[in-house]
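Working notes, structure below.
As you look at this complex, bear in mind that one protein chain is not there, while each of the others sits in place.
Up next, chain A:
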């Protein structure tokens, strides 16, 4: 099963290596990792999407992460009400004639053209991973030259549903 885990970590040299090394050593499959600074100086947030077999394995991931001295807090937010986003840059083959057609495709995705050359077009899209994937599929027939994706970054919504309330609709992965 796919889970989204966030970790607040101290910005110390080697912390990224420490964590990716740990995930590799314990044979946890990472689909993506994104890292960036938070509102607090010296503290970064990491968001992992991991593929784990079962809850026991999942518990191990979070416990092992928590054990790291530079890790402040680990949360599995998969089943919480969350906002999860990814950014992708997609470079496709294009020429003057196709531009309008492509514009029509990307518009519903609220994607934007960020670079144009004689025979390529670069598009930026943000959103849930499924949305990013859907756009890439639509653009594929034009000839994708390059894709750069950030991986998911996520946090919890300001308001969490009360206990007992249906949570699934908020989840990215269901």
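Rule of thumb we're sticking to: contacts are C-beta pairs under 8 Å (C-beta built on N, C-alpha and C of every residue); 3 or more make two chains touch, one makes a residue touch a chain; residues count from 1.
Convention: contacts and distances are computed from a predicted model.
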item	value
Complex member absent from the view - protein name from UniProt, among "4Fe-4S ferredoxin", "High-affinity zinc uptake system membrane protein ZnuB", "Acetolactate synthase" or "ABC transporter substrate-binding protein"	"Acetolactate synthase"
Per the touch definition above, residue among A:72, A:89 or A:156 touching the missing chain	A:72
Residue among A:60, A:75, A:103 or A:126 that touches the chain left out of view	A:60
For chain A, residues in touch with the removed chain	9-10, 13-14, 17-18, 21-22, 25, 56, 59-60, 63-64, 66-72
